[in-house]
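Below, a portion of the complex is reproduced, with chain positions unchanged.
Per-chain residue numbering starts at 1, and chain names A and B are given in the order in which the chains are listed.
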Amino acid sequence: MPLIIVEGPKIESERKRELAKKLTDVASEVYGIDREHIIVLIKENPPENVGVGGQLIADRSGR
Amino acid sequence: MPLIIVEGPKIESERKRELAKKLTDVASEVYGIDREHIIVLIKENPPENVGVGGQLIADRSGR
């Protein structure tokens, strides 16, 4: 703890590396907690599993 | 926000489309919030990753 869960689209490794580093920087600074205690979980969601405004992103992006 | 996360079994695209639309309809109506602000995340879980009553669904369905 703290734990940061990110729900987003699929991304490549280099961007995951950046997310883990930078989200940890922010949490460590704001909570005043040692970096080693901060966990980041990156969840990747296919566009057909996310709806916005009642429509799947997979369908919207086709517009 | 609001955000609706659905944890269920694997389903095909047409059912995801229905879930996104109909869950958004309900949330928009009950919260009185514009559809465009409502997000639906559909999570698909294989039957060997879900336990009910202490037993994996993958094992129960074999009965």
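Points worth noting:
Methods note: contacts are C-beta pairs under 8 Å (C-beta built on N, C-alpha and C of every residue); 3 or more make two chains touch, one makes a residue touch a chain.
Note that this is a predicted model, so its numbers are computed, not measured.
Taken as a whole, the complex in this structure file is built from 6 copies of one protein sequence, with 2 shown in place.
Methods note: only the chains that are shown with their structure count from here on.
Note on chain placement: the centre of chain A and the centre of chain B lie 20 Å apart, centres being C-alpha means. Within the complex formed with chain A, the residues of chain B that make contact are 13, 16-17, 19-21, 23-25, 28, 35-44.
Residue ranges of chain A in contact with chain B, taken from their complex: 7, 45, 48-56, 58-59.
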